[in-house]
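In this view, the complex is presented without one of its protein chains, the others remaining in place.
After this line comes subunit A, so read on.
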Amino acid sequence: MEDESCDEGFTLSNSELENRFHQIIGSIEDILIGEDVEFSNLQLHFLEKYWMEFEDVDENKFIYMDIFQEYTQSIEALLENKLAACIPDFDMHQFISDLMSRKEELDGEVFEMLFTLTDFNEFKEMFLDYRARKEGRVQDLSQSIFITSFK
């Protein structure tokens, strides 16, 4: 308290932590929606492997939950590996505790996306949409446009 330089030191390390946190968030954003296709490949892999299991009824099969667990764990592993590769000394535990102390800040698009990834209902919806597309049940609007010559 009596030593002002002490306060300064504290502020500095605080902003360093701040920068680091935002750097990690930026990297997650790149992994999820950047040019890197690994994440979308992972999603596609799951959709291709399991879409036939999913049926559009209220009752969920127990296997959905197994697939869901496998899915979230794979995403976590991918994020963790990618972050470790692009951020020197990346520490997941540190990052997790930073996340918890910043509840109010977790509002951006990237958090919405991460949140969606952990939501079972969204997950089921994604598979049902994929199935509908696979089975051609989604109306292709381009087929509904008719061009006729005006006479």
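Rule of thumb we're sticking to: contacts are C-beta pairs under 8 Å (C-beta built on N, C-alpha and C of every residue); 3 or more make two chains touch, one makes a residue touch a chain; residues count from 1.
The rule is short, and it goes like this: contacts and distances are computed from a predicted model.
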The complex's invisible chain, by UniProt name, from "ADP-ribosylation factor-like protein 2", "glutaminase", "Intraflagellar transport protein 27 homolog isoform X1" or "Mitochondrial import inner membrane translocase subunit TIM17": "ADP-ribosylation factor-like protein 2"
Where the missing chain touches subunit A, by residue: 58-66, 69, 72-73, 75-76, 79-80, 92, 95-96, 99-100, 103, 106, 111, 114-115, 117-121
